[in-house]
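One protein chain omitted, others in place.
Which chain is which? They are A, B and C, in the order written, and residues in each are numbered from 1.
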Amino acid sequence: MNKETLTEPPRRLRAGLVGGGRGAFIGLVHRIAVELDGEARVVAGALSANAEVAHESARAWFLDRSYRSYEEMAKAEKREELGIDFVIIATPNDLHYPVAKAFLSAGIHVVCDKPLALTVSEGEELGRLVEAGKTLLALTHNYTGYPAVREARALVRGGRIGEIRKVLVEYTQDWLMEPLEQAGHKQASWRADPARAGLGGSVGDIGSHAANLLEFVTGRRIEAVCADLTAFVPGRRLDDDANMLLRLEGGAKGTLVCSQIACGEENRLSIRVYGTRAGLE
Amino acid sequence: MNKETLTEPPRRLRAGLVGGGRGAFIGLVHRIAVELDGEARVVAGALSANAEVAHESARAWFLDRSYRSYEEMAKAEKREELGIDFVIIATPNDLHYPVAKAFLSAGIHVVCDKPLALTVSEGEELGRLVEAGKTLLALTHNYTGYPAVREARALVRGGRIGEIRKVLVEYTQDWLMEPLEQAGHKQASWRADPARAGLGGSVGDIGSHAANLLEFVTGRRIEAVCADLTAFVPGRRLDDDANMLLRLEGGAKGTLVCSQIACGEENRLSIRVYGTRAGLE
Amino acid sequence: MNKETLTEPPRRLRAGLVGGGRGAFIGLVHRIAVELDGEARVVAGALSANAEVAHESARAWFLDRSYRSYEEMAKAEKREELGIDFVIIATPNDLHYPVAKAFLSAGIHVVCDKPLALTVSEGEELGRLVEAGKTLLALTHNYTGYPAVREARALVRGGRIGEIRKVLVEYTQDWLMEPLEQAGHKQASWRADPARAGLGGSVGDIGSHAANLLEFVTGRRIEAVCADLTAFVPGRRLDDDANMLLRLEGGAKGTLVCSQIACGEENRLSIRVYGTRAGLE
Partner (left out) sequence: MNKETLTEPPRRLRAGLVGGGRGAFIGLVHRIAVELDGEARVVAGALSANAEVAHESARAWFLDRSYRSYEEMAKAEKREELGIDFVIIATPNDLHYPVAKAFLSAGIHVVCDKPLALTVSEGEELGRLVEAGKTLLALTHNYTGYPAVREARALVRGGRIGEIRKVLVEYTQDWLMEPLEQAGHKQASWRADPARAGLGGSVGDIGSHAANLLEFVTGRRIEAVCADLTAFVPGRRLDDDANMLLRLEGGAKGTLVCSQIACGEENRLSIRVYGTRAGLE
C-alpha cells in the first residue's frame, strides 16, 4: 500500500467566530488570517444578531455549526466533543466585554479585537476571569503583524538608531468626511454612537492603532498627552479628528495625528522615529 | 434546539497538489491562494519525489492523504469516493506534461503552472486529452490576478487611452547574478538546466510573464520579435538576460526587457501602454 | 549701419548686498535669484565684517564697489551717481535691524531676509522709517517663490478643496544633531546664540518658514498655538526641535513640526491641507 496513513498528526486548531456576517468588515479578515498558515480552521460561528444573516453567512463559509447568539454558542461549544479551541470576537466595541466574558467563563480561549472593553472595570473583570480559568485572551492590534513593522521594531529596539529623540505617528482616513452615520451606514453608525463605540471616535478607532504602533516599535510608553479633539462633521457626537503632542518615557517627544475626515487619505498609517544616529550605513 | 444543522450545503472543492514539499517555492503560494476564499481545501498531495519529504510536508499541512508519486496519486484519487476534484501542478517545468497527462487521463481537472509543456507536440497532446475527457485545464499566469492588472486591462481594452501606439514591458530580477546553479541551489539548478527548464532561461521563466502581461492588458498579440539573448554568468547554458523589440497586431510597437542578473532588482514587473489619448482626465 | 543702437532702454536695476562673503550661505542664493531674469545686477557690497574676505569675495563676483562696513556702504551709495537702487540683507539675524535702518535712512530700498528684527519695537521702528522715507522694505520668505507653492495657494484660495479643516505643516532637518556650534561651525554658531539669532532656535530658523507657508497657502492666520520646544543636544541654549498644535482662523486645526535634529532629513518642507472636498477630479 503506497498511500500513507497520517496517524496522529498534531491536529489543526478549531476556531469560532462571533460577528463577521454578511455586511461586516473585519470578520472575513480574521477568517483569512487565522487560516493562512493552515494550522487552524474556523468551524463554528454566531455571525450575526440576525439569525437569517447568521446562518446564510455560515453556509457561505461552509462552517460546521451556526448559532443564533453568542451565549448559546459558548454553552454548546463547551459541551461539544470537538468544540472550538478558541473564539474570535469581531463585533462592534460594546459587545467585546460580554462576549469575552461568556467564552472565558466557558473555559474557551479568546482572541478579541481592540478595544478590550468600554470601561476599565470591565477590562479588569476580564483579567480576573483569565486568571481564574487559566485561559488565554489575546487582543489584536493587527498592524503589529506586518513584516515592515517587525523590522522597524527590531532596528529601533536593537539600538540601530541610538537614543530615540522624536517620534511622528499618524493614521488618517477620509471615509467619515460626510455624516454617513445619519444615512444608516452600518460601519459608520456604531462607530459614531458613544453607547456602542465608547468615548473615542477617531481616537478610539484608529488613534489607538497609531499609539500601539508607536509603543510597539519604540518600546517606550507614552507618558503624557496634550490633545486637541474635534468633531468637524455637523451633528457628530464623537471626535472625527485629533492632533496630539506626546512625551515618551526616556525624554523623547512627538506628535500623534489621527483623522477620519482627512480628504484624500484612504488608510495612511505611518511612523517616523528619529534617534541620535542613522540606522542604516 | 438552537443550533442549526447545515443540511446539504454546496460543498467545498477538494484539491490535490503535486510538488510544493519542503524547500519548494510556489506550492505554498498555490495552497494559500486556492484556500483564500474558503471554497476549496488542499486535501491530498504528492509533494516531493523524496518520500520522506513528501510525507513530512503533508503532515505539516494536515493533508488527509500523502502519496509517493504523482502516478499513484492519480490512480488512487480516481478511485477514492471523496477524491480530489482537481490537481495543482507546482513542479519544475519538465514534469508539467507527464503530470498533467496522468491526471487528465484519470478524468481529474488540472491547474498547471506555466509553461504547459516543453514542446509544442506535448502541448497539443494535452489539448487532445482535455477535449476527449471533458476535463478542464487551467494554465496559471499569476500576475493576471492582481486588481491593478485587471484595472489596467479594463482601462486599455475599454478604449480609455484610444489606439495603442507603444508598449514597454519589463520583468527584471537579480537573484541569478552569481552561478547559484553550480553551487547546488535547488531553485537555480533546474532553471539553468535545459533538460528540466526547457529552451528558455530568463525568457521562459519571467519573460513569459512579461509577454503574458502585455497581451492580457492590451488584448493585442505580439506579431514579431527581434531579440538579443545573453548568458552573462560564465558557464551558464541558458540565457539570463534578454532585450527585445516587439511589433504588435494593429501597428503598435514596443520593447520587452527581462533579466535575472539586473543587480538591485528583486522582482520588478512593470508595463506602460501609450495610446492616442490620456486615459485619465 | 546694421548694428542697432539700443537707445534709452528701460534700465537694469542696481542691487547691493550686505553679507554673503566667502563661507556665507544665503548671499550667493540672493545674487543668483536677483539676477536670474536679467533685470537686476548686484554691483556693490559689504560682503563681510572681515575686510579682506569682503574685498576678495567682491572681486570673485566682479562687483564694481566693495565696502568695509554697511554704514560706509549706505552713506557712499547714497552719494553715488549710479548708486544702488536697493540693498539685500543676508547677514545673521541680529544685523537685520541696524542694516535695514541704515539703508532706509539713506533712502535706499531694502530686501531683508527673515526675521525682520529681534524685537517688536525694532520692527515697528523700521515700519516708521519705511513710511517716512517712502521706501520699500521686502521681507523674503523664499519658499513662496516656488511654482508648486503658488499652485497650491491658487487651488486652496480658489476654493477647490472647499472649507479648510486640517493643516499639517512640517520643516525638518538634521544638520544640528551634533553640537556644531561648540566646534566653531560658522552657520551653527550664530544660530545657536540667543544674542545673534534671537529667542528662537529651530522655531525661528525654519519653523517660521513652515508657519509662513501655512498662512501663504491657506490665507488663514494662526490664532492659537500650543507648543512643546526642546533643546535635545546637551549644552544647546536654543530649541532644536518643536511640536505644535495649531488653531487657525475659521475653525481649522493642525500641527506644525520643526526640527534640526531629525536624523535623516536634509530639508523636508511639506504641507498638507485637508478641506471639505477633493480638489482634483
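Going forward, a contact is a pair of C-beta atoms (placed from the backbone, for glycine too) under 8 Å apart; a residue touches a chain by one contact, two chains touch by 3 or more.
It should be emphasised that the depicted structure is a prediction, and the values quoted were computed from it without experimental measurement.
Trainee: Where does the absent chain touch, in terms of which shown chains it meets?
Mentor: B, C
Trainee: Looking beyond the chains shown, say which of B:36, B:154 or B:226 touches the absent one.
Mentor: B:226
Trainee: At which residues does chain B meet the chain that is not included here?
Mentor: Touching the chain left out of view, chain B contributes residues 161, 165-166, 168, 174, 177, 226, 228, 230, 232, 241, 243-247, 253-255, 257, 259, 261-265, 274-278.
Trainee: For chain C, enumerate the residues touching the unshown chain of the complex.
Mentor: Missing-chain contacts on chain C: residues 2-4, 6, 9, 11-12, 31-32, 35-36, 38-39, 55, 58-69, 72, 76.
Keep in mind that, in the parts below, only the chains that are shown with their structure count from here on.
Trainee: Based on which chains are in contact, what kind of graph results: line, ring, star, complete or other?
Mentor: line
Trainee: Just give me the whole-number Å value for how far the CA centre of chain A lies from that of chain C.
Mentor: The answer is 48 Å.
Trainee: Need the CA-centroid distance for the pair chain B / chain C, whole Å please.
Mentor: Using C-alpha averages as centres, the distance is 60 Å.
Trainee: I'd like the Å distance between the centres of chain A and chain B, where a centre is the mean of that chain's Cα atoms.
Mentor: Centre separation, chain A to chain B: 36 Å.
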